[in-house]
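Excerpt of the complex: some chains, original placement.
Labels A, B and C are assigned to the chains in the order they are written; within every chain, residues are numbered from 1.
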Amino acid sequence: MIIGKVTGSIFSTRKSEKLVGNKFMIVHPEESMSSGRGDLVAIDIIGAGIGEKVLVALGSAARIGCDMPEAPVDAAIVGIIDEGQEV
Amino acid sequence: MIIGKVTGSIFSTRKSEKLVGNKFMIVHPEESMSSGRGDLVAIDIIGAGIGEKVLVALGSAARIGCDMPEAPVDAAIVGIIDEGQEV
Amino acid sequence: MIIGKVTGSIFSTRKSEKLVGNKFMIVHPEESMSSGRGDLVAIDIIGAGIGEKVLVALGSAARIGCDMPEAPVDAAIVGIIDEGQEV
């Protein structure tokens, strides 16, 4: 998993039916975790707010670990990092 | 998922039978999402047009999430980003 | 998927039994698709020749999409790009 900061969200009206009802958050990886990796779009099963540091699962872990095994999802916010921690 | 812009499409006459009937779009990732990543070829289940910004699912999410679990597909356009949004 | 050019093939006499009978082609990704990615070795289910531009599926899509679900294969040539197209 990687840690990143939620920087915004995006809306998509025309999308796969399987994505209906999900929020799409833009996550900016922490500097120490960002080598060769830009921002990404993750669904959010936790209710993260903009500016919060979050734990993001990538790949099949996002889809299967968030009980959406049949959805076209490859990244998910699965935790909010407790405040006051150095990352 | 990543966001990118559809820049074109490609044709392949000799291809896996499982790919017949699909459109192959070339997607150029948004600058903020492009670190270490070039253009990619994605199937399109939404009907995106050239120039549109799209949401792309990668890996097994593309194949399984687009109801093509047995097809050699690793990237799919699964949403069109609503206009007027900063990404 | 990515597009690349077949630049050669390699032989491996001592290999996993599950790979017997496959051709291993070396694919050089197109410049626009090559960021952070070098050449790769893909099996070929289409019959591509050296110098041809091909569509390559990566990850589990290669294995499952080419009807080799139990083989140690993570990349496969699944289409030949029609000539005369800009990529």
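Everything that follows uses one rule, which is that contacts are C-beta pairs under 8 Å (C-beta built on N, C-alpha and C of every residue); 3 or more make two chains touch, one makes a residue touch a chain.
Remember, it's a predicted structure, so these values are computed and weren't measured experimentally.
Peer 1: So we've got 3 copies placed here, but how many does the whole thing have in this file?
Peer 2: 5
The rule is simple: only the chains that are shown with their structure count from here on.
Peer 1: Once subunit A is fitted to subunit C on CA atoms, what angle does the rotation have, in steps of 5 degrees?
Peer 2: 145
Peer 1: Round to the nearest whole Å and give the separation of the Cα centres of subunit B and subunit C.
Peer 2: Their C-alpha centroids are separated by 19 Å.
Peer 1: Roughly how many whole angstrom separate the Cα centroids of subunit A and subunit C?
Peer 2: Between these chains, centre-to-centre, one finds 31 Å.
Peer 1: So which stretches of subunit B touch two or more other chains?
Peer 2: If we look for residues of subunit B contacting two or more partner chains, we find 34, 36-37, 59-60, 62.
Peer 1: Using the touch rule from the top, collect the residues of subunit A that touch subunit B in their complex.
Peer 2: 8, 10-16, 18-19, 24, 26, 34, 36-42, 59-60, 62-63, 69-75
Peer 1: Provide the residue numbers of subunit C that touch subunit B in the complex, in ascending order.
Peer 2: So the residues of subunit C touching subunit B come out as 1-3, 29-37, 45-47, 55, 57-62, 64-67, 76, 78-82, 85-87.
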